[in-house]
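Omission of a single protein chain aside, the complex is shown with its protein chains in their original locations.
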Amino acid sequence: MKVAVCVKEVPEASARARIDPGTLRLDRSGTAALNPFDAQALEEALRIKERTGDGEVVALMMAPPRAADSLRKALAIGADRAVHVVDDALAGSDLVATARALARALEREEADLVLLGQQGGDSDGAVLWSALADVLRLPVVSQAASLELEDGKVTVKRQTEYGYDVIEAPLPAVVAVSDAINEPRYPSLKGIMGAKKKPFETLGVGDLGLAVEEVGEAGSRTQVLALADPPSRGESVRIEDDGSAAEKIVDYLADRKLL
Amino acid sequence: MATLVFLEDHEGELVKGSLGVLSKAAQLGDEVAAVVAGSGVEELGAQAGRYGAAKVFVAEDPVLGAPLPQPRVDVLAKVIADGGFDTVLFGASVLSADVAAGLAARLGAGLNWDLVDLELRDGQLVGKRPALQDSVFVDVGWTGKPRLALVRSGTFEPVESGGEAEVEKVAVELEDFSTKAVMVERAHAESEGPSIEDAEVIVAGGRGLGEPDKFALLEELAKALGGAVAATRAVVDAGWYPYATQVGQTGKTVAPKLYLACGISGAIQHKVGMQASGTIVAINKDPNAPIFEYADVGVVGDLHEIVPKLTELVRERRG
Partner (left out) sequence: MSVRPADFPPPFDWHDFVAEPTDPPDERIDVGVLVVGGGPAGLSAAIRLGQLLEEHPDVRDQLGDVPVAVVEKARAPGAHLLSGVVINPRGFRELFPGMHTEEMPFRAPVVREGVYFLTPKRHLRVPAPPTMWNHNHYVASLSEAGRWLAERAEEVGVTLVPETSARTLLVSGGRVVGVRTGDRGRGKGGEELPKFEPGSDIRARVTILAEGTQGHLAGVASERFALASRPQVYALGVKEVWEVPKPLNRVIHTMGWPLRSGKRHREFGGSFIYPLGDDQIAIGMVVGLDYTDATLSVHDLLQELKTHPFVRGILAGGTRVAWGAKTIPEGGFQALPDRFSFPGGMIVGDSAGFVNVPALKGVHYAMKSGLLAAEAAFDAVSPGETSWAPGALEPYDEALRASYVWSDLKRVRNMRPAFKHGFYRGALLAGLSLNTLGKLPPGTMELERDAEVPVTVGDRAKAYPIPDGELVFDKLSSVYLSGNKTRDDAPSHIRVDTKVRRELAEAWAHMCPAQVYEVAGEASPAGNVVDVEVTASNCVQCGAITAKGGRLTPPEGGDGPEYTQM
């Protein structure tokens, strides 16, 4: 049983992450870490491996070179191998361009199950799994609050606005886990120290047989135009309660159809 | 602009979020078409006209009875190819997000998501979306066509503009892999109130409540408003309310239409979890509480007196 986990790095939200006004891209010069939602996908993959008693967990990441540390963290946590898809030509890839590149790397792996985390910390790639599954022509199930494997199929409890659906799909399949699925483990000390010895593969656009027009800015169809100010909150109202505060609040809410 | 709006249906009704997007599309001008895909949804197609659709494509098939994304990608891909639409809009939901992304990959098209506004500037479609935990906003656009957009849930209100839509049935042709995932059990409506992430109204409590029992006041108010109850890190730490309801840097990020903060000082660790809420009402005894710097309505007073009165008045007004 081979499980491939797609991970990414996200900036630490509080450490003054900002959009670079020059390139209009996320300024990644601050600290970044393995996306906690992807850590959950990795955790699920490790539990599957522990349950089945054998198999392989591969962590894949498409990111600039400096993100390699986060991929190594996946190895420290327990992944058996890491694949870093990295190439200057990939910079500026949008959702579909990213899906194309990752799909090529995943095709090489021929995994039984592809897992992704719920979302990026800054909602980057929030729906990557669906795009990925379409390129791979595989069934996809998202928002998995629990996941079971048996007889070559995966059974997922999918969390939606209306409650839980139960969905089955034959393997190979793509599953995106919800944040309710598990609590990721800490890397053990042996894991941290042994990570360097585990196989770490670096693949570029050429290795994956990708045409330059398929990826990067050339392969993308969306763009960031400008940084905008948050819509102003408008005038704020201050009320000192003299017994009538409750009425004033209700009036305010009724005026704005918020009741 | 030839726009197609994906209308999601649930238990026999068109989902409000989709209808809101349809109304917005109609307002942006030109003729707008909609597509409904499901089982037993022929009647719903007609409703779309009321909210601004000039034409509705109806894909009717038992396979579409389950709310799974991949068959819908097949349906939309065909409608778009046949109809030459250059803009496709979705009201975000678990289902429609998956559909939009799969469709973007299928068509090699650009998808911008989490949009909180859409406008035409010099003939170009421009979306606005928050980034970095709702602390900044970016204007986004598309190169090439079609342009796909996922609009954040609840952004636009459905507006009835009268009108009838021409209904066209479409043949349903599905890819092999699209039907591999099957629904074995379907979710039914939750009997409890909404989770804080889905709630349109949140009543949140902090240390100003004084003691855990006072959360009962907030629960009453939340019930009256049809909303959910949330809590700050401090009171969750103290064991007054469950971690699942914690809003803030180390809890959940929410953006309801209405956020009532009761007895919450509003330090930045809390603010980052709710700053994109539509309207923020704060009730706090301390006039210097940081929350008053960004609340839309800042009430300096005793929440123990104000909240019960508020609950009563809300019940009266809502009837």
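So that you can tell them apart, the chains are marked A and B in the order they are listed, and the count of residues begins at 1 in each.
Everything that follows uses one rule, which is that a contact is a pair of C-beta atoms (placed from the backbone, for glycine too) under 8 Å apart; a residue touches a chain by one contact, two chains touch by 3 or more.
The shown structure was predicted, so the numbers you read here are calculated from the model rather than taken from an experiment.
Taking every chain of the complex into account, the absent chain touches A, B. Across A:Arg108, A:Lys153 or A:Arg185, the single residue that touches the chain missing here is A:Arg185. Touch with the chain omitted from the figure is made, among A:Ala33, A:Ala180 or A:Ala254, by A:Ala33. Panel shows subunit A; residues 12, 14-16, 30-31, 33, 69, 183-190, 192-193, 196 of it touch the chain omitted from the view.
Not every partner is drawn; the one left out touches subunit B at residues 233-234, 236-237, 243, 249-250, 267-269, 272, 288, 290, 293.
Convention: only the chains that are shown with their structure count from here on.
A separation of 21 Å divides the Cα centre of subunit A from that of subunit B. Note for the complex: subunit B touches subunit A at residues 10, 66-70, 73, 93-95, 97-106, 108-114, 116-117, 126, 128, 130-144, 147, 150, 175, 177-178, 180-190, 198, 201, 225, 249, 257-258, 272, 278-281, 283, 292, 294-302, 305-306, 309-310, 312-314, 317-318. Interface residues of subunit A facing subunit B in the complex, by the touch rule stated above, are 13-14, 17-19, 24, 26, 94-96, 99-100, 121-123, 126-135, 137-143, 155, 158-170, 173, 220-231, 233-234, 236-241, 245-250, 252-254, 256, 258-259.
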